[in-house]
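Here is the structure we will look at.
One protein chain omitted, others in place.
For clarity, chains are labelled A, B and C in written order, and residue numbers in each chain start from 1.
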Amino acid sequence: MKQKYSFKGALISNLVPIVFLAFAAFAVPMSGLSIQYLLEEMITRLARDSLLVLSLIIPVLAGMGLNFGMVLGAMAGQIGLVLVVDWGIGGMPALLVAALVGTPISIGLGYFCGYILNLAKGREMVTSYIIGFFMNGAYQFLLLYCMGSIIPISNPELLLSRGYGIRNSMDLPNIRQVLDRLVSVNIFGMNIPIVTFAVIAAFCVFIVWFKGTKIGQDMRAVGRNRAVANGAGIPVEKTRIMAIIISTLIACYGQIVSLQNLGTINTYNSHEQVGIFSIAALLVGGATAENASIVNVFLGVFLFHLMFVVSPMAGKNLLGDAQLGEYFRVFVSYGIIAVSLLLHAWKKRHEMLERRLLENSVKE
Amino acid sequence: MNVKLRRNLLRVALCLIAVAGGFLLSLVGMYHSIILDNSEFSSAGAVLPPLEGLRVLSEAEPVEMSPDDRILVSTKGPSTTLVFEITSPETQQSREISYTLHMGFKKQFFLSVPAIVGGGKNPFLVE
Amino acid sequence: MTNGKPLLSMKGIQKDFLENRVLEDINLDLAQGEILGLVGENGAGKTTLMNILFGMPVIQQTGGYKGTITLDGEEVHFSNPNDALMAGIGMVHQEFFLIPDFSATENIFLNREVTRYSFLVEIFGERLRTLDRAAMNERVVQLIKELGVDINPDTLVSEMPVSYKQFTEIAREIDRAKIKILVVDEPTAVLTETEAEALLTVLRRLAAKGVGIIFISHRLHEILDICDRIVVLRDGKLIRDVPSRQSDVKSIASWMVGHDVGDFVFQPKQGCGEKESFLSIEHLKVLMPGEAVKDVCLQVRKGEILGIGGLAGQGKLGIANGVMGLFHAEGSVTLGGKSLKLNSPLDAFRAGMAFISEDRRGIGLLLTQSIGLNIAFPLMQVKGGLLKKIAGLFTWEDEKKIREITTKYIERLDIKCTGPDQVVMELSGGNQQKVCVAKVLALSPQILFASEPTRGIDIGAKHLVLSVLKEINEQEGTTIIMTSSELGELRSICDRIAIVSEGKVAGVLPAEAPVEDFGLLMLGE
């Protein structure tokens, strides 16, 4: 007996993307930005942030909710880039070396985060949120106090005036847009970074392939029902830690691709926003804490960044105050997460009650 | 050689390859800055005057250098060849001397052009 | 079907749990291809026996067991379910051990997926092998054909009817290892007639292939229909081991239930209270998971002790929980003429009803709080007792009164504790139950529901709890409705006993009625 496809059910489960489409339809003309400019902006942002949002899929698959701990991966990526800039490496080798340096750090941080999340089962999201903050403290300690003093940094421009500690913002010489300009095709006026999209596509293929492996299936089992998975002999704790390690790794590479596109790092807060915006984007794409797909990622990044670009202009034209638009987009990004979490929690409880009613009535 | 041992050996080998690859990549991707100096150079008794009509051809486009001039050339990769074309003012003939420099991991170089052109063994002004 | 050497034989099995003996000198044989019916009241030891066979961790944690189990001639000792599985013993659980959002194939092959090698395995290890879904689907189709059922391998378990879920679980157990023995625990409880019939044919087909089956059920006509031999357990002892041909429903029922009357015999009250009904329950329907009540009509006389018996899962516990508003209930309940608003515990309390819950630790107590607070809480919340006005502004807990009432009940119920402020969690099971009873006595209710008041507590506490209930019934005229799975205990204290089977009242008998009649009612005959 197939679940009858109820329009109402579909409407509720995709409410957030629908609300966003309506908002975009209203705000885009209001902002007065040309379609051409918007499309171009969307392509750069898709190239820049898709990989970061993609890193959230595996923890959701393994039932660990939206993993704010991806911020740890972003930190690892940044550490890799800082060292690469200090060693004076440029071009594609710079990205690869940064990734190589970032990999062991991400695995370590991922293991640490996964281990702690296992201690706080049922409260993974808020715990990963706090881990993000906690590691930010350690990150600052490393970059502000160890680099330049204990860890040798040869390039003086990177350091603060006091002689040690990395500066707050740093541009990436010979790295800016390296990946994007490797091969870029110009279609009616917009250049599309083919290689970056190829890298993103490769990771999408990896995730689809990964779901088909034994550990991928174990993760799905652990995500859906931990007790039964455990009963069947699946090492639940190890599987969950592996999910977090993979997520942290992808986030590390995602941050490297993203910063390469931006061309500059603001060392002490670019990784913080990454967590909030990636999760907001994923939720805008219609994902929930229980299931997220690759479609949610791209739809989410497109819609979220469309809102992000359009709202300050819309705010300016509508209410004559760009600052209002600024705050509006911060409000919307936090608001989405609150609304979709609420909606999802309410739906989950509603379904549970319904299932119990169904179960009992079936036995009539 | 059971399976477990074989796999662990393979993993160690891969890590070593990755580290070696890292070094190789940084070697290939490293940017170096070479400062060329065209002022009088004296070493071991011989005094070499600055050169006239000097042009330096490197990866970037050619650059004229007048006497007592100093320019900076930025190059990428483990080694590079610099070509110095000197046209003597009287005979309008130009002769070329090429000089290959192996930079390795060193980032800064300070070279005297007269020393290179004069065929001196040690053109490095600052070690 | 039975050949010479028994497939499985359990010799001299004995198990103690805390002070009381749960299994005593059980000898059980099972031949290849034989279907053995295992019958017994709840708490008779069936589940413990199966846990021992399966090497469930709970057995080790509570002191292991004595006796030997031999499988195919050699002695075996399983320390966890996986060992038992590897040796070829599978089990179909009552609550399904399936993942709802997984397809039939994925469930059947959970953690045993057929996978393909790839070079990545060399680097990242075995878990990177890719799943061979085609091969798995093929195997499932073949398995299902073997069972004679048609399930599409890709349907999600959440969309399957209940019987298909069961067949999926059976398919998984069969495929997991070269199955020798399959234990099926009350499979037909959740099935309709046709679905049960389909299941029985599947089990016969398996037996024909040489698989030994242990069939645990309460439906005697099914047992007689399918089993070759029947073993009856009662109070941890093996009462009868007889071929099914030489027995019938009536005799099995009496063996199952017919033990001597409970240890504490109370003189039955002369003339049990006025005749007209004080509390009447019509068409009560309660959605309590595992104890659903379908359509219960019950009349309770004032000052009476009414027992509610029946087997586990038939809905007897649902009645008290439904009336007290703990689980969603429909139907009509009138108390002394006034109709009671359902689904609201406060109204139930205000109408003079109180409840000793069967889930002592979950619902009955505030484990992290003191004895005083636990006892005072209901009186304070429902009747506003034990409070004092502070400068007319707001009402505070009156510590003096709380301490008084707590020490009074500590003495009366002889609760062994360090004082009114001791945290309840540190008390023994028996003393915790006494706190629950004290909490309810403090309310001095008109009607008292007591669900499994004596389960899991020591003999001394059991006796004290029952005598206190008897006392308040006789001295304060409190009508008591006691739900219990131990028939002996009900017969020793109650005036009348209602037997609940499959969510309905099968019948109401006076306590002195012969044991077999109760047995028959319980089995829904």
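The rule is short, and it goes like this: a residue touches a chain if its C-beta (ideal position, glycine included) is under 8 Å from a C-beta of that chain, and two chains touch if they have at least 3 such contacts.
Heads up, the rule we're going with is that contacts and distances are computed from a predicted model.
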Chain excluded from display, named as in UniProt, from "Heme exporter protein B", "Monosaccharide ABC transporter membrane protein, CUT2 family", "NADH-quinone oxidoreductase subunit K" or "Acyl-CoA dehydrogenase"
"Monosaccharide ABC transporter membrane protein, CUT2 family"
Over the full complex, note down every shown chain the hidden chain is touching.
A, C
Pick from C:26, C:99, C:252 or C:326: which residue touches the chain that isn't shown?
C:326
So one chain is hidden, and I want to know which residue out of C:43, C:345 or C:488 touches that hidden chain in the complete assembly.
C:345
Which of A:39, A:205 or A:345 touches the missing chain? It is A:345
Touch assignment to the omitted chain, from A:54, A:100, A:116 or A:287, lands on A:116
Residues from subunit C at the interface with the omitted partner, ascending
324, 326, 344-346, 348-350, 355, 357, 359, 362-369, 373, 377-378, 380-382, 384, 387, 390, 394-397, 425
Note that subunit A touches the chain not displayed via residues 116, 119-123, 125-127, 129-131, 133-134, 136-138, 140-141, 144-145, 319, 321, 323-324, 327-328, 330-331, 334-335, 337-338, 341-342, 345-346, 349
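Going forward, only the chains that are shown with their structure count from here on.
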What kind of graph do the touching chains make: line, ring, star, complete, other?
complete
Whole-Å gap between the CA centroids of subunit A and subunit C
47
Mean-CA-position distance for subunit C and subunit B (Å)
85
Contact set on subunit A toward subunit C in their complex
1-3, 209, 212-215, 217-218, 220-221, 224-225, 228-229, 231-234, 356-357, 359-360, 362-364
Name, in rising order, each residue of subunit A that touches subunit B in their complex.
84, 87-94, 96-97, 100-101, 154, 173-174
Touch list for subunit B against partner subunit A, complex
18, 21-22, 25-26, 28-32, 76, 107
